[in-house]
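The complex appears here without one of its protein chains, the remainder shown in place.
Each chain carries a letter (A, B and C) given by its place in the written order, and its residues are counted from 1.
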Amino acid sequence: MQWAIVLLLAIVAPLLPGWTVFLLSVALAKALVVLGIGLLMRGGLVSFGHGMYYAAGAYGVAFAMKLMGIREALVLAVLGLVAGGLLASVLGMLLARYRGLFFAMLNLALSMMVYGALLKFYWVTGGTDGMAVRQATFGGFVPPAGLLRVAYFYLSLGVVAIVVSMAHRLVRSPMGYLLRALRDNEVRVNYMGGWVEQTIYRVYVLSGGLAGLGGSLVVLNVGHAVPDFAYWSQSGEFVFVALFGGYGHVLGPLSGSILFEFVRSYAYKVSPYTWQLLLGAMLALVILFLPEGLWSLVERRMARRDRWGWSWRPSS
Amino acid sequence: MTQLALIAVGGLFSASWLFLVSLGLTLIYGVLRVLNVAHGSLYALGAYLGSSMVLVALEKGHGVPVSYLILLGAALLVGLSVGPFLERVFLRRIYQKEEVLVLLLTFAIFLMLEDVMKLVWGVQPYVVNAPYVALGVVKVGGVRQPAYPFLLTGIAVTMGGLVWAGMARTRFGKLVTSVIEDREISAALGVNVPRIFTGAFTVGAVLAALGGAFTAPMISVVPGVAVEVIVLGFAVVAIGGLGSIEGAALGSLLVGFLRSASVHLFPELDLVAIYLVMALVLLFRPQGLFGRAEMRRV
Amino acid sequence: MGVVLETVELTKYFGVVKAADGISVRVEEGELVGIIGPNGSGKTTFLNLITGYVRPARGSIWYRGKDITGLSPRVVTRMGIARSFQIPQLYGGLTVLENMLVALAIRAGRSGEFWRPLQEDARLEEAMQTLSEFGLEGAAAQGVSSLAEGERKLLDVALSFALKPRLLLLDEPTSGVSVKDKFEVMDRLVRVLKSSGVTTVFVEHDLDVVMRYAERVLVFQEGRVIADGPPGIVLSDAEVKSAIVGTG
Partner (left out) sequence: MDRRGSLLGVVLLLTVVSWLLVPGQSSAQPPGAPREVRIGVVSFLSGPAAPHSGIPSRQGAQLLIEALNAGEVPRPYNTPGIGGVPIRAVYVDEAGPVDKQVTEFRRLVLDARVNVVVGYISSANCLAIAPVAEELRTLTVFSVCGIQRVFEDADYKYVFRTRAHQIIDALGIARYVLLVKPDLKTIAGINQDYAWGRDSWATFKETILQLKPDVRVVAELWPPLFSGEYSAEIARLLAAKPDVIFTSLWGGDLESFVGQATPVRLFEESLVAMTVADNLLVPGPGRFVPRGIVFGARGLYGPLTPETTLSRWFGGRFRARYGYFPIHDPFNYANSILGVKAAFEKAIAATRRWPTVEEVVRAFEYLEFEGAAGRIRLALGNGHQAVEPVGFGIVRSFDPTKREVTLERVIRFRVECVNPPAGVKSLDWIRRGFPGAVCP
C-alpha cells in the first residue's frame, strides 16, 4: 500500500507545478516528525514539545554547514536524525517516567527552554533572526536550479519511504504491540515482566530522531532555521496533524501532513485575513466527527471492500 | 532595602495576575479534566469587551468609578454567554474521549475565536487606561508604584476566596467536589454531572474573562493577547498541580516572585524563568506542588 | 518439597487501616492455597505486597530462598511469580489472541524486537494452544472489550499462566462471574493448574469455592492471619465463621 503511494508520488511530482513540489517536500519532511509523535501516541504519550527535536535537527544542519562545511544532503539528513536522537536520549532519561498530561507539559517546558536557549545565545544562533542554510549537494553535485526542488523532493520522498516502511514493520512487531499494550494497561505490562520505561525510552529516542530528521529535511528545503521551530505552537501543530491524519496507521501521519499543508496554504490564499477561522473549523470538525483521523475513513472504506471479497490489500 | 521592597511588590503584582489567569484554568481541569486552550480566548474576549464597553461609557460621560463595574459586567457577560455555549456545543460531545483530543478541540476553538475577535473588533489596538490611571500611585521604598495592580491583587484574593468558599460551603460546591472525587459514583448517586460540568466551565470562563477585563486597562489590547496567557497559565497550573486551587496560588506566587526578582537581579532570565520553575518542579514532583499522585487500584 | 514463598512479619498500614499486620506465611511447592477473609481484611494487599506493587513498612518476603522485598512487579514477575487480578487487567484495544501473543513475546524476552512481526508461526501456535486450554480459542479474534466477564477473568488468568510462572497468585478468580458459571470456571482453572503443577495461591471471597478447591486455607482478618489449615477443619471453626460471615 505505502509503496503504491510512494510510487505514485514519485511519478507525479515532476509534472506538478513548482510550488506544489516544494510544498510536498516540506509536508513529507514534516510527516516524519508527525510519524514519530504518532508512534508515541500509540503508546498513549502525547508530547507538546517535539518542536525541540525538530529544531535540533534544523540547527544541527545549520551548524554542520557553518562550522564543519558539510554540504552533502544525505549526510546532513542523518546528522539531523542523530541530533534529534541524541537530545532525546538525554532528556528521555528524565521523561520516560512521566505519563499523561505531565509528560505533555514537561515536554512543553523543556522545549520552551530550548527555544529560550536558541534565542538567548544569539551570538551563536542568530537569535530570532535565525541561521541560514545553503543549498546542499547530492553526491558532490549541485543540481541545476531547475532540478534542485525535484532533487530535494526525491530526497524527502526516499527518506519517508524508508522510514514509513520501517515504521510499518515496527507497529506490527512485538515492540509495536507492547506500545499499544502499555497504553491500554501499563500495570499489566509490568505484571508480565515487560519493561515499560525502557520501551517508552526507546520509542521516545526514536521519535526524537525522526523529529530531528524531519527538521533537517525541512530546513534543507526552506533554507532558514529559526527558534520558532522549538516554540510550543509548532509542537502543537505536529500533534494536531497526527490526530488529523490519524496515527492508527503509518500512512495516517503522511496523508495528514500533506493534506494539512495544502489546506493551510489554500486557507492563506482564499482568506488571508481569516485563515485561522477556516483552519480551526476544520480541526474541530475532524475531532468531533472523525476522532480517529482522516485515515480512518480510508480504513473504513477498505474494510467494506474486504467484506465484499475483493480485497487488494496485502494480508496483515 | 528598596530593592527588596520593589521585588516583593512586583512579585505580588505578577503573582496576582498569574493567579487570576490560572484560577479558572485549574478549576476547569479539576472538574472536567479538560486543559482548556480556549481559556486564552475567553481572556481576550473579556479584555476586548471590557475595554470597548468602558470606552462607550466614558464617551457617554459616565465617571471612571463606574468603569470598574463595567469591567466586571463585561467579564460576566462573556463568561455567562460564551462559557456555556462552548461547553454545550463543543466540549460536551467528547468528554469520554482522551484528554488530548479534548485539548486539541479547545485549540480549534481558540483558532476560530482569534479570527472572530478580529472580525468583531478589527485589528486596531484598544488602550483604555482610565481605570488604571484613576487609582493613582503609591510609594514603595521611595519609588512610585501604580495603585491599580493592588486592585488586581484584591480581585485575585477575592476570587480565590470565593471559589474556595464556594467549593467548601455551598451545595453546588459540594456536588462539584463529589464529581471531582469520583465521576461515576456521583452520577450513580444522582448528581446531574452534565449540569455540574456546564456550571464549572462557566465559572472558569467568567474567571478567564475577569482576568482579561481587569488586565485590559493596563495594556494595549491587540490580536494575539490570548496566546501568551495560555502558556503562562498552563505553566502555573502545572507547577501548582493540575486541578488544585491552592497549587495555582502557590505556583503564581513562586513564578511571580521569581520573575520580579529576575527583573531586578538577573534580567537575562526573565524569558525562561517560568519554564525553569516548571521543569524543576515537574522533575522532582511530577504531580505539581499540590497535585495528588494517583495510584491505580488493581 | 521446597518452600516457594515465605513472608516474615509483613506489615503495611494505609493511614489507620491495618492492611497487613505482621503476616508470616509459608507456601510449599505444588500447593494450592486459598485465602479467604472479609472485605478490607488485607487479601489483595497481601498479593500487592508479594508482587512489589506495594512496599511493606516492615517485614520481608522470600521467594525460593531469595529476598524479594521491595523489588518491582516487573522484576518479581521475571523471577517467576505471576498474578491475576480481581478486575481483569487486559489490553482493551487488542484482541484476545494479541493479548496472548504480547504475553508470550514478553516472556521470551522479545518485547524490544521491532523488526519481525509479533504474529510469528511458532508464537501463534503456542498462543492458540494456551487459549484452548482455557477454552478461549473461539474468542481469539475478538476484541477483549467484547468478552463476557467470565471470559475476561479466564483470559486474565490465562495471560499469567502463559508466563510459565513457578508461583501463580490469583485474585478472586470468580468474582464478577455469575453463580451459574462460577464452578465451571473454577473447574477449568484448577484442571489446568493441576496438570501443570504450578504452585498457586488464590484469594477468594466465596466460602464454597474455597471449600471445594483449596488444599489449604488462610483466613485473613484486619491484616492478620487468624487461621491456617485444611479447609474442612479451618472453615468449621466458629470464630472463623463469624469473622467471614459477620463482616463479609
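Here is the rule we use: a residue touches a chain if its C-beta (ideal position, glycine included) is under 8 Å from a C-beta of that chain, and two chains touch if they have at least 3 such contacts.
Model, not experiment: these values are computed from the prediction.
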item	value
Visible contact partners (per top-of-document touch definition) of the missing chain	A, B
Residue touching the undisplayed chain, where the options are B:Leu77, B:Ile109 or B:Val225	B:Val225
Residue in contact with the excluded chain [from A:Ser89, A:Gln198, A:Ser265 or A:Ser296]	A:Ser265
Residue ranges of chain A at the interface with the undisplayed chain	17-19, 22-23, 26, 119-120, 122, 126-130, 132, 134, 145, 148, 218, 221-224, 226, 228-229, 234, 261, 264-265, 268-269, 272-273, 275-276
For chain B, residues in touch with the removed chain	2-3, 6-7, 9-11, 13-14, 17, 51-52, 55, 114-115, 118, 123-130, 132-133, 136-137, 140-141, 143-146, 149, 215, 218-225, 227-228, 259-260, 263-264, 267-268, 270-271
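Heads up, the rule we're going with is that only the chains that are shown with their structure count from here on.
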item	value
Cα-centroid distance, chain A relative to chain C, in whole angstrom	43
Length of the line joining the C-alpha centres of chain A and chain B, rounded to whole Å	33
Distance between chain centroids, defined by C-alpha means - chain B, chain C (Å)	48
Set of chain C residues in contact with two or more other chains	53, 89
Sites on chain B at which at least two other chains make contact	298
Complex contacts: residues of chain B adjacent to chain A	35, 90, 93-94, 97, 99-101, 104-105, 107-116, 118-119, 227, 231, 234-235, 238, 242, 268, 271-272, 275-276, 278-279, 282-283, 286-287, 296, 298
Parts of chain A lying in touch with chain B, wherever the complex brings them together	41, 46, 94, 97-98, 100-102, 104-106, 108-110, 112-113, 116-117, 119-120, 187, 232-233, 236, 239-240, 243, 273-277, 279-281, 283-284, 287-288, 291
Complex interface listing, chain C residues touching chain A	51, 53, 72-74, 77-78, 82-83, 89-94, 98-99, 101-103, 105-107, 110-119, 159-160, 163
